[in-house]
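Just passing along the structure, written as structure tokens.
Complex shown without one protein chain; remaining protein chains in place.
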Amino acid sequence: MNPLFWSWSAVTIATVLGGFLLGGFLTGIDRKLTARMQNRVGPPIVQPFFDVIKLWGKERVMVNPMQLLYANTYLFFSVASLVLLILGWDLLMILFISAFASVALVLGGYSVESPYARIASQREIIQIAAAEPVLVLAMVGMFLVTGDFTAAAIPEHPRPLLVDLPLVFVALLIAIGIKLRKSPFDVSTSAHHAHQELVRGIYTEFAGPTLAVLEVGHWFEMIFFLVFLGLFWAPDWRIAGLLLTSTFILELLVDNISARYTWSWLLKVAWVGGMGLAAVNVAWLYL
Amino acid sequence: MRQRTVIPFGPQHPVFPEPLQLKLHLEEERVIEAIPVLGYVHRGLEKLAEQKDFVQNVFLIERLCGICSFMHALCYCQGIESLIGLQVPDRARFLRTIWAELARLHSHHLWLGLLADALGFESLFMQVFRNREIIMDVIEATTGGRMIFCSCLIGGVRRDIPNDLLKETIARLDQAEKLLDQIAPVILAEYTVKERTANLGIVTKEQARKLGAVGPVARASGIAMDMRTLGYAAYGDLDFAPIVEEAGDCYARIVVRVKEMYQSFDLIKQAAKRMPKGEHALPIKRLLPDGETVVRVEQPRGELMYYIRANGSKKLERVRVRTPTYANIPPLLHMLTGAQLANVAAVAVLSIDPCISCVER
Amino acid sequence: MLEMLGNVIKNTLATPATRRFPAVQREPFPGTRGHIRMDSDCCIFCKRCEIHCPPDAIVVDRQDRTWILDPNRCIVCGKCVEVCPKDCITMFPHHRAVTRVRIREIRGEDDGRGRRLEPMATKEE
Partner (left out) sequence: MRELEAIEIGVDQLLGEAHLLAQDGWRLVTITCARSEDGCEVIYHFDKDLKLKHLRLQLALEQEVPSIMPIFFPAYLAENEAMNLYGLRVTGLNIDYGGRLFTTAEAPRHPMARPAGARGEE
């Protein structure tokens, strides 16, 4: 056993524990802040943990056994992408792994007979198609700036990425709105409340412990994208933290001031707006 | 041949407060055909109304529907009063008007909240319901109930609103109106709301006539049909005109209802200002209904019609209720054909404001 | 999109309009129809409430001297309060929790001079 193995193991365990706690608390803060924006008292900050514990204690009811596999796959790849990001691996590979998580979710939605889940799965595919190209472009931009595809290279870069990639950052805000399932981008399912058109979209047929797994998976996904955004001011973690906080509040604010939109509009915004901004930024780096 | 999916939309669906099932035949996400499946809350109330005596019926009829319960009682009482030839005291007429408008206000608030929710606009939904709570408080303070007023009576109203309470009520309603001022521009001008509702589920004036649309659905299509212009209760003494929009789409129906909310505030204030003094109820001892009549009032959802037949005894021979949603189902099916699934909630539920317990009775 | 922004900011700074429900409760308005209670001391078992009750929730037995209310049927309309000749049924503004038990008021025999021989009892069955 070499020392590298031990340090990696330590980082992995710390990330899993930290991600779980931070993810739950962030979701709690999200719910509390959302409630305050709506002039409500709102749940306690630790409510998401209560929810997951309660779900975990419920009877395991599954429409078919594959659901559990897909839910666990989703959780595993969400955790893995976060761990690899913290370990500073190759960004493209990390993106690929996080896409695996999304695909597992889509398969989970498709594996049941419910038309709501199926239509939501179709929409989730569109969401993936809308968000992933923006993320790839962002990574290309990062490569162009740092000359390296690994996440570890970014903190070593002398200047914050945001200086070179401001438009990419804006494009990422859209992509992350999609990934966090916030209005107006919550077409396939929504993070906290039952979805109106499709009941609860992909999550419709998940229940009890299986749903708890999905909830936790979503926490990790959220942390993953926030850490990814944090890379834009990587050398100084205090400013990065400030950046993340304001981004988070901005997403909440947008969630609260807009209605859900249709998927065709989502594609338009993500491709024309998001990819356009990112592409302009990347092209500008080339020149 | 493209793949067809049948979605059982309802009877339990977050967007429906009530159990209506729509079998939606979809091609991709486009609705090809919509078939309503009714009967989840059929209770045979019309038959039950023949078993009870005509005074007890007021309480039964009120429970026909939760949202517009007062309107049902009002309509029924007016029918019986016309059969026994009773002139309601003036104060009762004005009090009835105030309660009818309060019922309209809380119904429209409910509808606006549900619309916001169906559009995925959670924060707007919460704001609307916060406002609605003020209206509900006013209703509870004046009638003693939140949903079921139990305040209409054959020959008048069951309790009076004393003048100091009336003043307090108006002050509270002013507060609610101010809060509505914050929200109304959002629902009327917000980009996402407008984009999702304009040019959706269009019912032209001609189609609305043919399909028998009533209430806000008809008014949004340019038909100035409002039963309040018949002048029942105190409406004959108040100044108002039906609110009409021409576009006939989902957005026009939103505009009509939002304007009607302001109109209701105005009507309540007018009625409070001109509130006459005097009795609020007349005794109906030894008076029995005889004959048959048709009465109509304007519910929040449109025209409500009662056909009552009595035979000079305590029990009625036939009570027939035609509720506005009953008349608005054909226009709804028309709107749904060709709609996108994403818009079914917004179009279906919200633009006709369905009330299924009314439909099935 | 910005129409809602002012409202959201105002809300964030204001105190919430909701309350922490089971812990903090609003007092009902004085005229609220919460639940009815019968004071069997003055009941004369005249059956008027039974006759007028729209959902037939009250059953009065003159022989057994009982007055039974089925709270599950009762719609709290207050008709019995209005028709009671002795005003012994009263409306209270607080809501009673949902229950399946029936409320039975029993009164013992009178000795003819207004004094009860047996104590009055309220039984929930």
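Here the chain labels run A, B and C in written order, and each chain numbers its own residues starting at 1.
The working rule: contacts are C-beta pairs under 8 Å (C-beta built on N, C-alpha and C of every residue); 3 or more make two chains touch, one makes a residue touch a chain.
Keep in mind that this is a model prediction, so the values were computed, not measured.
Taking the full assembly into account, the omitted chain touches B.
One of B:Leu22, B:Ala327, B:Leu341 or B:Cys355 touches the chain omitted from the figure, and that residue is B:Ala327. Within the complete assembly, residues 38-39, 42, 44, 46-47, 50-51, 83, 209-212, 225, 227, 229-230, 290-294, 296, 303, 305, 307, 309, 311-312, 315-318, 320, 322, 326-327, 329-330, 360 of chain B touch the chain that is not shown.
Operating definition for what follows: only the chains that are shown with their structure count from here on.
Across the two interfaces under comparison, B-C and A-B, the one joined by more C-beta contacts turns out to be A-B.
Rounded to whole angstrom units, the spacing between the C-alpha centres of chain A and chain C is 53.
Rounded to whole angstrom units, the spacing between the C-alpha centres of chain B and chain C is 29.
A separation of 43 Å divides the Cα centre of chain A from that of chain B.
Within chain B, contacts with two or more other chains are made by residues 123-124, 127, 130, 190-192. Looking at chain C, residues 1, 3-4, 8, 11, 17 sit in touch with two or more other chains. Interface residues of chain C facing chain B in the complex, by the touch rule stated above, are 1, 3-4, 6-8, 10-11, 17, 28-29, 31-33, 52, 54-55, 75-79, 91.
Residues 33, 35-42, 253-254, 256-258 of chain A touch chain C in their complex. By the touch criterion given at the top, residues 52, 55-57, 59-60, 63, 123-124, 127, 130, 133, 137, 140-145, 148, 150, 158-159, 182-183, 185-186, 189-192 of chain B touch chain C in their complex.
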